[in-house]
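One protein chain omitted, others in place.
On to chain A.
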Amino acid sequence: MKEKKEPRAKLERKNILSLAFWTGAWVITMAISTFGSLYLWESNALLSVLAILLNFAVGIGMILANIRHLNSLDELQRKIQLEAMGIALGLAVVGGLAYSSLDQSNIIGYNAEISHLVILIGISYMAAILIGNSRYR
């Protein structure tokens, strides 16, 4: 017997909620692995390694949830996502290396941190999604 296909909008909503859950869990485990050794278990190496492993495992879950989410999108939505990811990745490589060069040349008075790159990726990705959606409205 042919299995009844789940409506696309319902499947998409379910996958967005799943992605939100995994992203939230990843952020929480990242906070635990970052601040745990400072405020909770004070330089206990075993607990630090366990927290990092947990964060890594949840990160894999987040990646898989993102793949499921992308697969539930239709062709226009995938095009918008693809363009946004291309822009975010391109800016991360070009902007990140230029930023690193500024640090190495001591032109900027502070260290170029990986977190700055993550912020750049996040902002450029969100901006590209908003622009892409408004372009095809």
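In this text, contacts are C-beta pairs under 8 Å (C-beta built on N, C-alpha and C of every residue); 3 or more make two chains touch, one makes a residue touch a chain; residues count from 1.
The definition used in the following text is that contacts and distances are computed from a predicted model.
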item	value
Per UniProt, the name of the complex member that is left out, chosen from "ATP-binding cassette domain-containing protein", "2-oxoglutarate ferredoxin oxidoreductase, alpha subunit", "Carbon-monoxide dehydrogenase" or "Helix-turn-helix transcriptional regulator"	"Helix-turn-helix transcriptional regulator"
Residue among A:Val27, A:Leu40, A:Ile60 or A:Leu76 that touches the chain left out of view	A:Leu76
Residues of chain A (touch criterion as defined above) contacting the omitted chain	7-9, 74-77, 79, 133, 135-137
